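Heads up, the thing below is written out as structure tokens.
As you look at this complex, bear in mind that one protein chain is not there, while each of the others sits in place.
Naming follows writing order (A, B and C), and every chain is counted from residue 1.
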Amino acid sequence: MNQARAGTITAEAVEHHAARGFWRTYVFSTDHKMIAKQYLTLGLAWTFVGGLLAAVMRWQLAWPDTAVPGWGEIGPEVYNMLVTMHGTIMVFFVAMPILLGAFGNFLIPLMIGTRDMAFPRLNMLSVWTFALASLVLFVSFFVPGGAASAGWTGYPPLSARPAYTGVNWGLNLWILAQALEFAAFLMGGVNYLTTAIILRAPGMTFLRVPMVVWQQITAAALFLLSVGPLIAGAVMLLLDRTIGTSFYAPEVGGDPLLWQHLFWFFGHPEVYVVLLPALGAVLEVLPVFSRKPLFGYRWIVGATIVAGGLSFIVWAHHMFISGMDPRLAMPFSITTILISVPFAYIVFAMIATLWRGSIRFATPMLFALGFLAMFIMGGLTGIFNGSAPSDIYVSRTYFVVAHFHYTLFSAVFFGGFAGFYFWFPKMFGRILSEPLGKLHFWLTLVFFNVTFFPLHHIGLAGMVRRIANPLQYEALVPYQWINVVSTVGTFCMVATQLVFALNVVWSLVAGRRAPTNPWEANTLEWAAPSPPPHLNWGPALPTVYCGPYEYSLPEAREDYLPQNLDPARAR
Amino acid sequence: MSTSVEAPAIPGMPAGKVGVWWFLASEIMMFGGLIASYMVFRLGSSGWHEASAHVSVALGAVNTLILLTSSLTVVQAFAAAERENAPALRLFLGLTILGGLGFLGIKAIEYTTEIRAGFTPGAGIFWSFYYTMTGLHALHVLAGIVLNAILFLAARVRTPRRVELAGLYWHFVDVVWIFLFPLLYLS
Amino acid sequence: MLNWMQWLPENVSTFGGDVDGVIRTIWYVTVAWFFITLGTLAAFLILYRRRAGRRAAYVKGERLREAAWVLVPVVVVVILDLWLDLLGAPVWAKVKIERPATDLTIQVTGKQFEWEVLYPGPDGKFGTADDRQLLDELHVPVGKPVHIIFKAKDVIHSFFLPNFRLKQDMVPGRTIEGWFEATKPGKYELPCAELCGFGHSGMKGWLYVHPPAEYEQWVKEQWPLA
Partner (left out) sequence: MESGRRHPNYVKIWVWLLGLMAAGLVATLTPGGHAIGIIVIFATATAKALLVALNYMHLRFEPRLICVIALVPVVFALILAIALFPDFVFRR
């Protein structure tokens, strides 16, 4: 390990490290790239489960009186379970392992030019703790009473007493699975931050670190600093459920709103924990495919850090009508406006990056642009939620559902796919099919909007969240066709992902072998072979001479200038 | 475009120390969240002073004394490790472990007396906080004892860096108690 | 389909118009921004698509003069946001903080899975013999402010009157006050907007807004002795 960390190692050492058995290569690996693939695999497996739950939910909402094919009648208890587990899985077991676990692990050491994470064994422990969390969450579906059904936000008192939901062990295991998941990403976060601070290659100053690494470590710091209060809150919740403490029981001095404060103190930074890595991937893709420097790299770094800091003081905008003191609404409304400054900056800088570029519409770029467009939409609908008086009406309705799917779903799907299509050649050494990728993009874009755009409308019409049967409400009966449209969109979107699966499988089996730098990009990972060997680099670490986005430099021969290329030789 | 190639490493910042401090940062937030909840609950309602009159200030004070002293011994262990003085290292690590065990022993006596008197975790909001805060803290003490015990058994290896990192964690646990003591026992 | 304002249910409360006003203003602002930003994006994509023999411009956007192209729109965004917020502040205060004086107070308690509606009776005081409790139905007169005391028995519920633009969570252990004033007689749906257990879906009541005479009649039926 120490040897691996040292800058220069002998060629024999590389050979020695590379020659390991099956178990140490694929299962108990300390190699950051293998750990990234393990996170990716687990995340994709959970995507399947979470997507299945969503599809069942959508069927129930469109045709509440018909049994779901292959599942049966959905009772309201089961529906609440579907809602809860869909949210929990998608945020904590899909978005985080894929965007942080997979991308972070794979990219950080490669992009800053080192051989592995600062603590490779801790990294392995992280992925295995996550696997254990996955197991616990999966088991919770099958315990008597079923899985948790108090919403992914788990508001007490509903979650604090088994009698209120009828779920006992399911919810305890839900808390346990979350705690293990937090532990996994705490280990990961400590690793990311330490690696990026300590192990940068020669010449890789902080202001030459690629944007996605900045975003990843900001996300890691946000997670580390925000999850503590929620862990405290979760311990209180578990003790309330099991040994009879009374933190959330108002009759003996507790207060249910404490949980909401602690949850959203974590919850808002958590939104950025998921968003920033996706944003980072998109910020990497945009300059490569417009052949232009990122517009205002230093400003974006600053904006990211400012946004991260501000995310700690906006949480009560999730609680405008929660029964907290109404005088708190305005201060938190103002901080919410402040946080739009850095994000507006980043979005406009993304658009400005395209200005006078030479834009190639490859699949990663299409997904990046899709993210940008959908994220603008989600950001704008956020204003309806962020303004306290209009939130009186739209909160707790499907408008909110539409809003956060435009932000989070677009981050995970469009941002995630942009990164996936972009780094797939590096990760697996194969080229994905461009026509299939483009088909995948256009179908996803269309059906995403078919699914989620109408939800704004039905939310405005007054449909509240987490109801199993909209037809029970007279005001909603005339709008039921919207639910049908959204459901059809969902099924089409799920079917579209078969194109993606086909593309990946086909490429892995018969795809063209990827060259070292297929996109002609600058950052260091493209200097390593595809896929990079164990310990990434040959005997010597790369040396960095310039920033990550030196595209179309007038005095350079090529329209790109890899970070490890001595500029004197590029002319 | 600047093309300088200076080494980016920051002197005096070994990876282990940065990692431990980030870990401690999240720990600060966890205990911070717990203490913040306790403070606002306590200031926002009445009847706390009466409930907290039932804890033993004397035992709490002894425990504070023990933890403060164990902080001294653990930092002396680090100094001994840097001097490569193995016997002193073992002595100080051993004293630290003894201190931790003594702390847990006294905590156990306190819990027993309190529960016998009917002050279980379900006996009211003060006791909910009391058991959760001291219980979480005791778990941290236990983890610290295990860490120090591992170093004690491996003292022949003499790795001052590890002794320092385990010490950082131990001091943090001490600092938490420095605040828990007045919050739960003295006010 | 495209004008979101048409999707809101009919407004029948005095402050609903103000809430709708805020929503409408935000709607105009966001639609404008949507077309400006996506229009710019689309224009850039067409104008600067890859063409043979043309090299991208080397613009780093780090100097203030370049960054201003981004900073100016950001400032505009902030000013608009602040304006929206200032516009919203009095509306929020009107709905949630201030309460016009009235002599009609009703206590609504959420419990799994119904609304307990408690009238203080002719003496105007809760906890006396003439209190009357109804389940899942509220009766109020048109054109008169009504104070509501929100309570919850077991878990958190949310009192939602879509037609009144009024929503308020009910938290066990907290007594939360609110109000509304109806402008049009009729029968309005009152769903629970916060997940409260397996009966959440379908937990709803009805609010009956009566013309003054009809309301007097209803009061007489409820409290015949008074």
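Methods note: a residue touches a chain if its C-beta (ideal position, glycine included) is under 8 Å from a C-beta of that chain, and two chains touch if they have at least 3 such contacts.
Worth saying up front: this structure is predicted, and the values here are computed from it rather than measured.
The chain not shown here is in contact, across the full complex, with A, B.
Within the full complex, the residue among A:Ala36, A:Met324 or A:Cys546 touching the omitted chain is A:Met324.
Of A:Ile74, A:Met204 or A:Leu225, it is A:Leu225 that touches the chain left out of the display. Not every partner is drawn; the one left out touches subunit A at residues 197, 225-226, 228-229, 255, 257-258, 261, 265, 312-313, 316, 324-325, 327-328.
With the whole complex as reference, residues 10-13, 17-18, 21-22, 24-26, 28-29, 32-33, 35-37, 39-41, 43-44, 57, 61, 64-65, 68-69, 71-72, 74-76, 79, 82-83, 167-168, 171-172, 174-175, 178-179, 181-182, 186-187 of subunit B touch the missing chain.
By definition in this document, only the chains that are shown with their structure count from here on.
The touch graph of the protein chains shown is a line. Sorting all chain pairs by how many C-beta pairs they have in contact places A-C at the top. If you average the Cα atoms of subunit A and of subunit C, the two centres end up 31 Å apart. The set of subunit B residues touching two or more other chains is empty.
Multi-chain contact residues, meaning those touching two or more other chains, do not occur anywhere in subunit C.
Against subunit C, in their complex, subunit A makes its touches with residues 75-77, 79-80, 83, 149-151, 155, 157-158, 164-166, 250-251, 254-257, 290-299, 321-323, 326-327, 329-330, 333-334, 337, 340-341, 344-345, 347-349, 351-361, 369, 372-373, 376-377, 380-381, 383-384, 387-390, 392-397, 456-457, 460-462, 464-469, 472-475, 549, 551-554, 559. Contact residues of subunit B toward subunit A in the complex are 1-10, 13-15, 18-19, 22-23, 25-34, 36-37, 41, 45, 47, 120-122, 124-125, 127-129, 131-132, 136.
Residue ranges of subunit A in contact with subunit B, taken from their complex: 5, 118-119, 122, 186, 189-191, 193-195, 197-206, 221, 224-233, 235-236, 239, 243-247, 252-255, 258, 262, 265, 543-547, 550, 553, 566-567.
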